[in-house]
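Here the complex is missing a single protein chain, while all its other protein chains stay put.
Order of writing sets the chain letters: A, B and C. Residues in each chain are counted from 1.
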Amino acid sequence: MTEPTATLLISCPDSPGLVAKIANFIYANGGNIIHADQYTDCATSLFLIRIEWQLEGFNLPRQTISTAFSAIAKPLNATWQLHFSDTLPKIAIWVTKQDHCLLDLLWRNQARELPGTIDLMISNHPNLKAIAEQFGIDFYHFPITKENKAEQETKQLELLHQYHIDLVVLAKYMQILSPKLVEQFPNVINIHHSFLPAFPGAKPYHRAHTRGVKIIGATAHYVTEDLDEGPIIEQEVARVNHQDTVADLIRKGRDLERLVLSRAVRLHLQHRVLVYDNKTVVFN
Amino acid sequence: MTEPTATLLISCPDSPGLVAKIANFIYANGGNIIHADQYTDCATSLFLIRIEWQLEGFNLPRQTISTAFSAIAKPLNATWQLHFSDTLPKIAIWVTKQDHCLLDLLWRNQARELPGTIDLMISNHPNLKAIAEQFGIDFYHFPITKENKAEQETKQLELLHQYHIDLVVLAKYMQILSPKLVEQFPNVINIHHSFLPAFPGAKPYHRAHTRGVKIIGATAHYVTEDLDEGPIIEQEVARVNHQDTVADLIRKGRDLERLVLSRAVRLHLQHRVLVYDNKTVVFN
Amino acid sequence: MTEPTATLLISCPDSPGLVAKIANFIYANGGNIIHADQYTDCATSLFLIRIEWQLEGFNLPRQTISTAFSAIAKPLNATWQLHFSDTLPKIAIWVTKQDHCLLDLLWRNQARELPGTIDLMISNHPNLKAIAEQFGIDFYHFPITKENKAEQETKQLELLHQYHIDLVVLAKYMQILSPKLVEQFPNVINIHHSFLPAFPGAKPYHRAHTRGVKIIGATAHYVTEDLDEGPIIEQEVARVNHQDTVADLIRKGRDLERLVLSRAVRLHLQHRVLVYDNKTVVFN
Partner (left out) sequence: MTEPTATLLISCPDSPGLVAKIANFIYANGGNIIHADQYTDCATSLFLIRIEWQLEGFNLPRQTISTAFSAIAKPLNATWQLHFSDTLPKIAIWVTKQDHCLLDLLWRNQARELPGTIDLMISNHPNLKAIAEQFGIDFYHFPITKENKAEQETKQLELLHQYHIDLVVLAKYMQILSPKLVEQFPNVINIHHSFLPAFPGAKPYHRAHTRGVKIIGATAHYVTEDLDEGPIIEQEVARVNHQDTVADLIRKGRDLERLVLSRAVRLHLQHRVLVYDNKTVVFN
């Protein structure tokens, strides 16, 4: 077992001495930093940092770290998150009928590649219920129509709260979330089957085939109110050529989608992603 | 020296026996095929083939091959081109101020990677004249304004004819060709500094930076009346991250642009590209 | 359903007219070619071709095609194989304890990416038996020691014959096959977890870490008597950096191994791979 660590993700206006102040806080309390990476966005003068240290030997009890760090963060006007590596985030996976991303996430979770627990599955179709049962995950079927969407989303949101879900992963969930849902639960990662901003919206592989591109892609991003416009976490591409039919693009795309979504989820679960200005900073 | 070859590029409605008929034509005249590749587009039932054979030992004199093959092509309703590998296409490079694609093409031409002769350079600015002189290439400066564009294009077109140019390469030529020019001289390859169809038009690196993409690209395509909408010949991509400024994207993009443009030009000069339905078939 | 096709894979000494003769055979019998690709190795003057045509409308009954083609192949001194796309090859997967390649092959087979049937699993450990049962595949456990290896291989070989296996896939089978077994059953694809010829043999990820490489790889190859020296079918790579521990290389490598092995198996099952001179020609 790896030893538990604490991670601070901090954003604040840039000013001299930020690294020193934050490093001093950890050093003064006996912590040993094992990862530190920072970035300053010149356009907005925003400073962003990720700092991770070993909890063993750290003098502050866990429950007091937040209060202690607040005293430092406040004068810096910082927004920040504190995470402990042994407090596993709770994940809900939303699916429709396709299983490739779902199976990949489940397998990687078993293989300990994804530090979280998959506690909940939600789907607008019953097709993948057997997989949920096989892995011992609670599965809820919410058929969606134009008429019942708002009502169903209210129930879905209740479930997220009931299960104390930290992260929703849309693993080929073929419904658009309403702005209201996104506002109330902002931690949602989606996989889009194109190299955004190329081919947003429906049927990207068909359109890629029609356009005759030589490379296709997939994009994992946080969901925002604007469809396929959220902050991009990860992208990957694959070569195609004139011989590839739409079915070939879909097949090659499945591999991209699996890889990109699982990488993005892993980065999020490791608290390596910070969002600002509709973009991500990925500290990896 | 490699031995001279002949290459047929043929498109026609699909029907049984096409490969046999074309291969028989070459075999019956004593030719040895060294490359054959074919593709049938199912949606349009269009058959496309590239076939290359050694001229040594071929019984038909060069100047009679076209006539002889016409007898086969006509009943097939085929459109076709015949090329000889030792008849080097004549190239005109159009530039503005940036030299990276130009220098790369010149260097690759010297290194015999691009089977053609670069006989003409046209620019809307005088900046790169010294490079033309250094390589012994005729250089013409055509300043372009809204008012004189049509007039200048007429002169540019005359130059293309005067120099018997087969291919125009827009190596970062920062002007849009008029539909009339494109119609009268259709063999034009352009390099666009984005992963089309993402970021068509102006300032793609700035827009890629604003969007926060994790991968940038470059696209070589034949020029058509519709800006950045022509048949794509080749694309390539590179990873970027939050640390990359617009200047970094431009720098990384230069490498992509050089690679993609030279690959596309090489494929064209080797007669490996066929266009149909605003797409390319690349036989490589 | 796609319509059934026949595929000929042919190797013979190069001579004029080969494409014409083979294409004529298919045309004369009413066949419509849907894929043809050929290659001539200049060093050995060996001609290799893959030709695939639709069986619908082909005048020769299936069982007579071999005999009919023999008459053409004999004077050419050709070795050749004839395959029908609806005769699915039978696959045996050999494993040890790791499940990632196995699960990937099973999932792709379910998703119809791998045109074959997985009928048999063999392992030197019992760990993955539950997966075999879940997918309804016969599982045989053969513990291997230095003493019993020859004896066990005899039994393994019997099983391959009993199940009429066409292809053995070593999906992280951590035993070296004896030359005798390889000689008697030559259709064996292995996945090696390095970018061969770098790091052949044991513990490639550890050695890659020690060497400080910036890119790791995986290699799928046919098994020959010489360990990790067989004809390479497919390779893929991934970037690593100084932050990656051996465990990270192993994790990143699992993705490479899954992708590379499944691509190689798919190419083999589609009859796109020809071997000569310890190399492969891949017609894709």
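Following the convention adopted for this analysis, a contact is a pair of C-beta atoms (placed from the backbone, for glycine too) under 8 Å apart; a residue touches a chain by one contact, two chains touch by 3 or more.
What you see is a predicted model; the values in this text were computed from it and never measured.
Checked against the full complex, the one of A:A20, A:A130, A:A150 or A:A247 touching the unshown chain is A:A20. In the full complex, subunit B touches the hidden chain at residues 100, 103, 107, 111, 113, 251, 254-255, 259. Within the complete assembly, residues 16-21, 23-24, 26-28, 30-34, 36-38, 40, 57 of subunit A touch the chain that is not shown.
Of the residues in subunit C, those that touch the hidden partner chain are 39, 42, 195-199, 211-215, 217, 231-237, 241-243, 245, 277-282.
What we mean here is this: only the chains that are shown with their structure count from here on.
Averaged C-alpha coordinates put the centre of subunit A at 37 Å from the centre of subunit C.
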